[in-house]
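One structure is given below, represented as structure tokens, and several questions about it will come after.
A single protein chain has been removed from this complex, and every other one stays in its place.
Naming follows writing order (A, B and C), and every chain is counted from residue 1.
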Amino acid sequence: MSIKCAIVGASGYTGLELIKILIGHSEFELAYVANSEGGIKLSEIHRSMQNIFEVDIEKADAKEIAKRCELAFLALPHKSAMSFAKELLELGVKVVDLSADYRLELETYEKNYCTHEDSKNLKNAAYGLPEYYRDDIKNSSLVANPGCYPTAILLAILPFMDYLDLEQPIFIDAKTGVSGAGKKCVENTHFVTINENIFAYSPLTHRHTPEIVEKIEKIKNLKPEINFIPHLLPITRGMLVSIYAKLSKDIEPLEVLKEHYKGEEFIRIEERAVDVKSTSGTNFCNIFALKNKNALFINSSIDNLLRGASSQAVVNANIMYGFKESLGIPKISYSP
Amino acid sequence: MSIKCAIVGASGYTGLELIKILIGHSEFELAYVANSEGGIKLSEIHRSMQNIFEVDIEKADAKEIAKRCELAFLALPHKSAMSFAKELLELGVKVVDLSADYRLELETYEKNYCTHEDSKNLKNAAYGLPEYYRDDIKNSSLVANPGCYPTAILLAILPFMDYLDLEQPIFIDAKTGVSGAGKKCVENTHFVTINENIFAYSPLTHRHTPEIVEKIEKIKNLKPEINFIPHLLPITRGMLVSIYAKLSKDIEPLEVLKEHYKGEEFIRIEERAVDVKSTSGTNFCNIFALKNKNALFINSSIDNLLRGASSQAVVNANIMYGFKESLGIPKISYSP
Amino acid sequence: MSIKCAIVGASGYTGLELIKILIGHSEFELAYVANSEGGIKLSEIHRSMQNIFEVDIEKADAKEIAKRCELAFLALPHKSAMSFAKELLELGVKVVDLSADYRLELETYEKNYCTHEDSKNLKNAAYGLPEYYRDDIKNSSLVANPGCYPTAILLAILPFMDYLDLEQPIFIDAKTGVSGAGKKCVENTHFVTINENIFAYSPLTHRHTPEIVEKIEKIKNLKPEINFIPHLLPITRGMLVSIYAKLSKDIEPLEVLKEHYKGEEFIRIEERAVDVKSTSGTNFCNIFALKNKNALFINSSIDNLLRGASSQAVVNANIMYGFKESLGIPKISYSP
Partner (left out) sequence: MSIKCAIVGASGYTGLELIKILIGHSEFELAYVANSEGGIKLSEIHRSMQNIFEVDIEKADAKEIAKRCELAFLALPHKSAMSFAKELLELGVKVVDLSADYRLELETYEKNYCTHEDSKNLKNAAYGLPEYYRDDIKNSSLVANPGCYPTAILLAILPFMDYLDLEQPIFIDAKTGVSGAGKKCVENTHFVTINENIFAYSPLTHRHTPEIVEKIEKIKNLKPEINFIPHLLPITRGMLVSIYAKLSKDIEPLEVLKEHYKGEEFIRIEERAVDVKSTSGTNFCNIFALKNKNALFINSSIDNLLRGASSQAVVNANIMYGFKESLGIPKISYSP
């Protein structure tokens, strides 16, 4: 018998990706699709869904979800997510939250976002980076799905944390496709702004920095100086991360990676610099690393909407329910 | 027990798409992967296949195929395809050929391509446009998969052939993504040539015109004046067709389409002009039509590599073996 | 002594292109730059202007313009343009209007746009298509700069009007870059919507159709059945037009073009299908034509922001003041 689940926030890109995965999943059944307003057909918002999955989008209602589902994916902006999650959890619905609301310690969250309205559940939330938090995820009713940047960055840097000179600044030069900026029509997402262009935004001040730092500290008990510079790219999807750090030990970077991620199905260690196209459409994180004397270059790529959001969310749900992690998870890329 | 099949021509884009479909197909088993030279790993040519499907590409050999497979997909250039198909058919292997070699009548072929070396099999080849040739395909050992342009054009124009003024020229303005030009590195596929650009090529003289004309004549017994103007677009995949013709009867174009394609799973009639992104990654053909007095505008889109080649080839194989037509065929698009 | 001129509507793309041309023009001096709100530096809106042309954008004021300038370019939305033009003309300022407000006959305008508030000046406005209206432009105080689509279409179709079978529908398949949709952030200009995509919009109902029809009628005294299908392309600038019609006479299309445009400096007759990149950054209109029996394919390209708006506007100003038409007008394209 399949698990009935809900998507709240079906209008956005990550909502669409969740739908695309869940309608083909053998154990989850998409029983409720909502956004904040309701009253429209899904295929009117996402025309590619025509004839594939024709449902009416409902106005999100926690009680209704509790009646019909036992699991909910929240693809909502931060702040909206937590009030919704709180109610769902009280009603006994498990939650995978794709927003920032349950990713950080209370103090870090309130410093970078806003007052937290659900600190009780925050304490029990598991951080949904499967390679590092499997057990927590398995035993939790609330999974905080990582941000796209933290996913690509943590997976790349964590294997090397024991070998870095932490007295020196670490630099993370990351580049994302425009879908990472969301569906909102603003100057940076206007075709004319970003086509034939590239630029950094929020350099050294982006809100994903504390998430990266906090998780490294939690997992490795180390406090690195992270300097994070995200860029916007003229592509729809995909994220490339290049990390620059100083080594404190003489290692073979590729060997470190291969050893560290042995047996991990969704990590691919590459023998040359990664590209983003090979991961587009999949849950893979491709990683490569190379050194020059004591200078280390770590390089990773993911699909920002999938491994950076929706497919990782379903992997987390698979873990919560004891299914095979890869069940229903896309592996075949959009290449060429 | 699954059907063992071969792909010959695995290096190109359509070869890759065939692989992507067949490795997920429940009834076909990809047992042989070859190109003209062999001696290389598949993931060295298609890096997105790393860890997904790791095989050695073999040097194509008909006898070896016959030993291990009962069905072969040929993703070869015209001329190479027919010599290979001939040998395979003699050895009892069924063939789905993606080249032009078995699409046309002998005379038309030789006028537009080269001397035909397998006229015997040519006579028995079925034209692999499922909506119009299901029975032929079912009973044939050799299916000639249609070209990408003819697929998108025939599916759009055939429902209207009885309502057009055939004394007047019909114009077909088609636009294709660069993957349609193949993997060869030439001036037109150089990024700098086509990025921020668009242009027609081979206007009024493109080699797909006789295929379109001949099939209309065969199916409808009508001889239209087709004027075909293909364009190259700065996108990787996708094809948009706009057909312009004069009506001889007063019809409701959308009603004609809906009636004509009732029950067809891979045709979507749209209520507004089609886009290409909604069909990218799928076997769908989206169609729309609109009139202004006696002027008719018919509009269709497909993924040139899938419905225009590889997924249609697997649909044909499904029909040949009596499987459900949609078995293993992609329907979820790459949007957003 | 140079002619002092004003730009009203400096925030948009055509405003920027006007600035780029006028600051390098030897006879016009840009003495006033305004938008509807003022109070911002030009380089804050158009960062490429930094250190090049540093001025404060003023809040548009007709009286102030009249004090300081004798010519104004209006790059405003329709409706705003006519109230402004009216006041400027009363104050003795000459006007080149880039909006639709003075392009059409009163009746056509009111049917397609809104009530006209300046019908007096409308009667005296010259239509700013230099190749066909040189004398009118020379003697007018008010030039209505043509739309981008009508420019590319009229220049292509007019040479052939005497040779077409006007009983048959004429089809115009046009494609524009996203800058043609303006700077407004809406769904169609979102990068994710149009990247890797293409689609028709307003097929058979676009507002530029009456402008095309009315001008053909005025210039040639003929009434063709124009069916206009514009498409949006994933490029920033550039417009490609493909016109499909039936010939009534046996002509050599390229000869007709060469003869018709002999001596025209900004028309280039091509020997093969045109591309858009070759005209990007210039005032050129490239034209090609080819027939197949009685089927005619006419093909033109322009830079939608320059020949389709701003550089044509300055050519018109050059004519109004008796300067060489090409004075200060860009001819060197952005290729590669």
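Following the convention adopted for this analysis, a contact is a pair of C-beta atoms (placed from the backbone, for glycine too) under 8 Å apart; a residue touches a chain by one contact, two chains touch by 3 or more.
On a predicted model such as this, the values are computed, not experimentally measured, just so you know.
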Chains in view touching the one left out: A, B, C
Option touching the unshown chain, where A:Ile137, A:Leu155 or A:Ile235 are the choices: A:Ile235
Given C:Asn121, C:Ser140, C:Ser242 or C:Ser278, the one touching the chain that is not displayed: C:Ser278
Residue touching the undisplayed chain, where the options are A:Cys185, A:Ala273 or A:Leu327: A:Ala273
Selected from A:Cys69, A:Met82, A:Cys148 or A:Val192 as touching the chain missing from the view: A:Val192
Absent-chain interface as seen on chain B, which is shown: 13, 178-179, 183, 185-187, 189-196, 234-236
Residues of chain A (touch criterion as defined above) contacting the omitted chain: 168-169, 171, 173, 175, 177, 192, 195-201, 203-204, 225, 227, 229, 231, 233-238, 240, 242, 244, 246, 273-277, 280, 290-295, 297, 299, 334, 336
For chain C, residues in touch with the removed chain: 13, 16, 20, 23-24, 46-48, 50-52, 179, 183, 196, 236-237, 268, 270, 275, 277-279, 281, 284, 305, 331-336
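Here, only the chains that are shown with their structure count from here on.
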Chain whose average C-alpha position is farthest from chain B's own: C
Computed distance of Cα centres, chain C from chain B, in Å: 40
Chain centre separation (chain A, chain B; CA means) in Å: 37
Numbers and ranges of chain B residues touching at least 2 other chains: 196, 236-237, 275, 277, 334, 336
